[in-house]
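Quick one: this structure, given as structure tokens, is what I'll be asking you about.
What follows is part of the complex, with its chains left where they were.
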Amino acid sequence: MSQARLSDQVYAGIVEIIKAEALEVGARLPSEAGLAEMFGVSRAIVREALVRLAADGITEARRGAGSFVKSRPSDRLAAFMPLAELPTTLGSYEVRFVLEAEAARLAAIRRTAVEMAHVEEGLALLRAALLSSAPAHAEDMELHRRIAKATGNPAFLLVFDALRSDIERIMRAGVDISRSRPPEVIATMLGEHEVIVDAIRAQDPEGAALAMRWHLWEGRRRLMP
Amino acid sequence: MSQARLSDQVYAGIVEIIKAEALEVGARLPSEAGLAEMFGVSRAIVREALVRLAADGITEARRGAGSFVKSRPSDRLAAFMPLAELPTTLGSYEVRFVLEAEAARLAAIRRTAVEMAHVEEGLALLRAALLSSAPAHAEDMELHRRIAKATGNPAFLLVFDALRSDIERIMRAGVDISRSRPPEVIATMLGEHEVIVDAIRAQDPEGAALAMRWHLWEGRRRLMP
Amino acid sequence: MSQARLSDQVYAGIVEIIKAEALEVGARLPSEAGLAEMFGVSRAIVREALVRLAADGITEARRGAGSFVKSRPSDRLAAFMPLAELPTTLGSYEVRFVLEAEAARLAAIRRTAVEMAHVEEGLALLRAALLSSAPAHAEDMELHRRIAKATGNPAFLLVFDALRSDIERIMRAGVDISRSRPPEVIATMLGEHEVIVDAIRAQDPEGAALAMRWHLWEGRRRLMP
């Protein structure tokens, strides 16, 4: 089994510990040595998993003092996504923050009338799906993809598509979680997309980048309450 | 032939015109309609090519007045890279500016001792290649890849590898161009990489991001003097 | 009268035209020459005012085609702030976007326990003021100032205080406008501040910067619906 796969298992195992032992925010995790023994792996593998848990905002390292719980993945998340998939799906957010914010910025500067119509149509499809009982993650994905396309630079699409399966997995979970939530959350998700599209239409590059980054940030927060 | 391929051909064709007719910076390009007729394509295809030329800093659109030459691709670049490959290679820079700056920032925050040693070794290999007579683009690529890896987030590697063939093509051209240049340029390229690695070692996230962005910006400028 | 004062008068005069003639979003303004004659000033003064109106998101220049209305200042804003004060107050936002986002970022990295308690207390005071019938702009200002102080770098306070009278004027208007609005708006304003303080407490620098920038962006949007 590859080393990457091992650290994914340890990552999921630590999330499991946080949930099963109901560790509160601020609680201290077992030591690196303890975790290595628990999972039967080297300390280097444990360290790799801890770095990624910190990157995803689940734990926090304090120099010389160990790792602590920073936020607990939501129970809903666990219900909709196998724990083993958590590390790759959360990790994709960190790339999307910069990648899609830049795509929204450039789309606002360069979108042609044709691309703008394409984005507007994407928003209309997402709105219809969110407001009906249909699952909406395909439409959500498609709107983000159309914004990447409106940059006029195929490299954004290339990279977006490389992340596609990770993004799809998390959108599916995010949308499913949201759909079992009250209508206000649906309205919020729709409103966030509308602000992005408004800024691209108004050719406001900084507004578009900020609105996209905020939307993704809030999306990640909705997974980890 | 796909539409993407057509707009690539028009892109390369316009660069050809700029070179063959020795259009100076500030010179006006033929109109959209004129270019469409010249290349036997629709105006939508011409517009797509013009948006990407502007994105790559080669032309500049002025509302109601047409497109103008903003900077001329270097003759050396044309000698080392088929014109038809220019659009995809230059386009990849725009993604790299945000992607690799963020990777450098996160690497400075999170790199473990093992990852740091891996990055240092990558720099040593690049230094040796640049200072000897060997081609250095494989080492250049490898150093950038190790920095992406030091983020601890595999999504950065996934995306970097998706751009890999584009980056390789441009690095090969960039390095080849540089190797036919005076030793000062070699020293500058090496120095830029050293500043990035210094900042990651010093755990200075903002410095690492800035140094990476500056390096990529200067790299693109070296292709378009 | 100084040139700066003249361009302020022209700025306010153009806003007056937009309001009095009920120019819709997208409507074309009179030409530079026409405005110069109307206000009895040089075209250079008119151009200066137009650049600032565009900076504030009220108008938009299209090359070769003139200036167009991009968003109309709210009627409520005009009721709470003399038009002549509009240019300086809106202009301060543009500095605050970068200045206070950076202050929030650094505060999240460096805040000592003492500074954190100081910020928390500032939030409690703002919450109490917003939820009671008291005017809240002094508390709003004070919370932002305490975040600037929590950077540990006095230069942030120095610069914040230089903008203080401009910020106070706009906060007073913004808070007054908001207070004549439904309770949801009050809750939103409070919520935005809570997210900023949460991120500083959690030592999440990127989250703090993003939340501050979003708060200021939304604040400006509340003035220009």
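By letter and in written order, the chains are A, B and C; residue numbering begins at 1 in each of them.
Criterion: a contact is a pair of C-beta atoms (placed from the backbone, for glycine too) under 8 Å apart; a residue touches a chain by one contact, two chains touch by 3 or more.
Because the structure is a prediction, the values reported are computed rather than measured.
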Ask   = Whole complex: how many copies, 3 being shown?
value = 4
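Just so it is clear, only the chains that are shown with their structure count from here on.
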Inquiry  = Can you identify the chain nearest the overall CA centroid, using each chain's own CA centroid?
reply    = A
Remark   = By Cα centroid distance, the chain farthest from subunit C is B
Remark   = So, in whole Å, the Cα centroid of subunit A is separated from that of subunit B by 28
Query = In angstrom, rounded to a whole number, how far apart do the mean CA points of subunit A and subunit C lie?
reply = 31
Note = Residue ranges of subunit A touching at least 2 other chains are 97
Query = What part of subunit B is in contact with subunit C in the complex they form?
reply = 62-65
Ask   = Residues of subunit A touching subunit B in their complex?
value = 4, 44, 47-48, 51-52, 54-55, 88, 91-92, 94-95, 97-99, 101-102, 106, 110, 112, 114, 151-156, 158-159, 161-163, 166
Ask   = Inside the complex, what are the residues of subunit C that reach subunit A?
value = 57, 60, 70, 97, 202-204, 206-207, 210, 213-214, 217
